[in-house]
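Only a part of the assembly is drawn; its chains keep their places, and the rest are absent.
First chain written, first letter: the chains are A, B and C, and each begins at residue 1.
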Amino acid sequence: MLIVMNKKASPSEIDAVVSVIEAKGYTARPMPGGQRVAICVLHNPGPVEAGPFLSMPGVKEVIPVTHPYKLVSRESQPEDSVIDVGGVKIGNGHLVMIAGPCAIESEEQALTIAHKVKAAGAELFRGGAFKPRTSPYAFQGLGEEGLKILAKVRAETGMPVVTEAMDHDVFDLVEEYADVIQIGTRNMQNFSLLRRAGRARKPVVLKRGMAATIEEWLMAAEYIMEGGNSDVILCERGVRTFAHHSRNTLDLSAIPVVRKESHLPIIVDPSHAAGRRDQVIPLSRASVAVGCHGLMVEVHHQPEKALSDGAQSLYPEQFESLMQQIKPIFEIFRPLGNLD
Amino acid sequence: MLIVMNKKASPSEIDAVVSVIEAKGYTARPMPGGQRVAICVLHNPGPVEAGPFLSMPGVKEVIPVTHPYKLVSRESQPEDSVIDVGGVKIGNGHLVMIAGPCAIESEEQALTIAHKVKAAGAELFRGGAFKPRTSPYAFQGLGEEGLKILAKVRAETGMPVVTEAMDHDVFDLVEEYADVIQIGTRNMQNFSLLRRAGRARKPVVLKRGMAATIEEWLMAAEYIMEGGNSDVILCERGVRTFAHHSRNTLDLSAIPVVRKESHLPIIVDPSHAAGRRDQVIPLSRASVAVGCHGLMVEVHHQPEKALSDGAQSLYPEQFESLMQQIKPIFEIFRPLGNLD
Amino acid sequence: MLIVMNKKASPSEIDAVVSVIEAKGYTARPMPGGQRVAICVLHNPGPVEAGPFLSMPGVKEVIPVTHPYKLVSRESQPEDSVIDVGGVKIGNGHLVMIAGPCAIESEEQALTIAHKVKAAGAELFRGGAFKPRTSPYAFQGLGEEGLKILAKVRAETGMPVVTEAMDHDVFDLVEEYADVIQIGTRNMQNFSLLRRAGRARKPVVLKRGMAATIEEWLMAAEYIMEGGNSDVILCERGVRTFAHHSRNTLDLSAIPVVRKESHLPIIVDPSHAAGRRDQVIPLSRASVAVGCHGLMVEVHHQPEKALSDGAQSLYPEQFESLMQQIKPIFEIFRPLGNLD
């Protein structure tokens, strides 16, 4: 941490800051610059709270230096994590395709879509049984019935299944049925749910919050890892900006930044970023080209009848086309290795 | 809803849209404009999903008309709601001051601050017992011990107390001790928690999410009201923008907009918006002047020793000054009545 | 500047950074922390470019410390600037009201509105002769004819007039007619226009750019001051965010921040922030309460016939009501002095 003093800060104001630093057991080193003094804080074992210093007379600014995450950091584990889901590898050197409808609506719907996406090359099946909805009057998902349908899809197709655990109440149930548990964007900082996910014995997909910085997102993953679950898959899904031609603005620079900062695999959900079908394939190509470890894509055979998010679901034949487009892009990218 | 067709949409594409509308039991009325056709959807009892139409050939855009909220809407209840908390009125014609530390740290700390803010004119006491923290390594609050201290503050000072219920697990406990239950900004779309709050027998302060539109915020309140609890107090606390001179950007235009759309009372938390002590008093004055029903302000007698958010906590004497500044502003505003 | 090294940066990487710093004539002081080394740059006369360091091996981050503005800074001039416009003071201890239509449409329109706003207490008259419009097909203003009408308004009412100079071509003309020259939000970083404004002999209102940080805004003012014109009035008018219930999000925390960093007066334009008439009065009250030095408000006697921005223009009787509401708020604020 660096504490920047006002140009006219008095020696006694500087001394007072030094005393507070030393009272915490750290080392303070004042640096007289051309125009003002800055005080470096040294030998602090972790991040230091800026608050106490900001309130002291003569202090202009407090600049943090250390990032607060540990377990998720590439500095703590230099090599990429690779997560195994029923034999499917997620991470370094493999591109995982997760596909399926936004919500499970019926056994027939789920199986129809599952067979089609599997044939096109998807390895994991996704589908919501419990749906977070902006309106209390909207379709909320089939609940446990939906989970049972997911189990049937797995039994019939051999594909592991991904589904969201919206809250604590249903976490046990979801953990029992699902192969990968999703924490949704609105729950990225639901810290109790993150702690529960830390105790889960299944991998977790952690979606980025709508307005989350990368540091906050990695800290949310840190909650899960700190709880004992190292199998965290990050998922970029767009952030909220002034732009409204897509539902969210897909932040693809997050991929190289996360891959530099963390060893965790990172996938992209272009469907929720776009919110419109006609942007999904271009954004999928871009996501693979930027260097993500996989995609999670919504597919529906009858999107005009879908009970949620129909506008962004691909038709199965579009998903097939998507697969044909991204495979060669990934083949170009694969030999480039981890980071460039 | 209005469905706008491409300039070159064919008659059969238009007919197909009309058929889908009519199959849902609504009325479709095509409107031939100068350059293109738009189709109005009529006699729909509630909002219509845009998705199915966006995926049809010839459709350029779908424009929703009806807002999806009902119970929170001023169209459903024209007069202001007034909420009674142990004799303190929140709503039309009264300005409520809620003050206290970010987190309850000890009985002595809580009581010291409580006596001071009460003397300065605060009517409700706030303090966190369970704290949502970005880092799993940061101070997480005293838990039930903190709730007991809050009860003691109420007993000694007569002030009703406000505290956050971070999750389902602690909701019962918080409901037992608190007079007003706070739902935090990160939980604004934690729909299970909102449903639980809908069953609570205590008023709820619902903070705006960091990147929530007013419609999403009112829909979150709708979840609570729809569950049976009409005592919802909205709390604006700043939104995330590109600007970083304050922690969040306080969105004061939300106050007149919410007061026009909804009958619910709306208060402002200038402390979390600012994130820095020196902006809190000016933003408090602005909030009262814009027409809010109250303020929730962080106060600490030793902010440099606070276990969280010390940088934004006012000293008790600053809180006293704040009270003296806002009272006459509110007196000017009060006779202006509800809306201008 | 502080250069933060990777945890595993080698001594030779650290030495290389030190050499580059010293080759620039500054002092480098490496600070060995618990986990990593940070290198302080000292004795640099102004800000140091981060770029060269970011590209060196072993460097994790570069953190700037010094703000780049000088003349606009309160550190260079501690007391508030007060600008005199034909006898009207703008700055410390005075609240200036600037009112008038978005665009000058005719002599009759301008004079009608001018008499009304003057009667209500406005001291300066505003009105656009040259209008920046998103569409090339929209009304672009009356041009020089509009400036002549402004001169007539001044002659008849005694009010100094404010109008925008959209570009270099018309700057001479605007400077000849106007008492205060406005630089619009889209031109905040039109550096040639800023340099021209630096040579002007009339005060300049500098609107904040739609997505400008406070540092960029103050740097734009620095361009004008550096050119020789010290009479700069800053004008907050809302920034672009994800929120769309107002046209822009008025950033009132900018007022205390600017007043702390700079000695220049700062006014608020609530009309362009709101974009809707019904938010203008509440936001005006808030702006005065937060501590601005004045307001610039759009008023039109027939807004439904206005050639631009009618939706946000107040009726003259609303402006009168606004004046009655803000005066007592300012009286409360005035004795609080400059900063709190």
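Heads up, the rule we're going with is that contacts are C-beta pairs under 8 Å (C-beta built on N, C-alpha and C of every residue); 3 or more make two chains touch, one makes a residue touch a chain.
Quick caveat: nothing in here was measured; it's all calculated off a predicted structure.
Here 3 identical chains are displayed in place, and the whole complex they belong to in this file is assembled from 4 copies in total.
As a working rule, only the chains that are shown with their structure count from here on.
Of all residue numbers that take part in the contact between chain A and chain C, over half occur on both sides, making this a same-residue interface. One inter-chain figure worth recording: chain B and chain C are separated by 30 Å, centre to centre, where each centre is the mean of the chain's CA atoms. Chain A and chain B have CA centres that are 26 Å apart. With each centre defined as the average position of its C-alpha atoms, the distance from chain A to chain C rounds to 38 Å. In chain A, the positions touching at least two other chains are 240.
Note for the complex: chain A touches chain B at residues 20, 46-47, 49-56, 68, 132-137, 166-169, 186-187, 189-193, 195, 209-211, 216, 219, 222-223, 226-227, 240, 276-277, 303-306, 308-312. Residues 2, 4, 6-8, 29, 31-35, 38, 40, 42-45, 61, 63, 65-66, 75, 240-242, 244 of chain A are the ones touching chain C in the complex.
Against chain C, the residues of chain B that register as touching in their complex are 211, 213-214, 239, 241-246, 249-257, 260, 273-274, 278-279, 281-283, 285-291, 321, 325, 328-329, 332-333, 336, 340.
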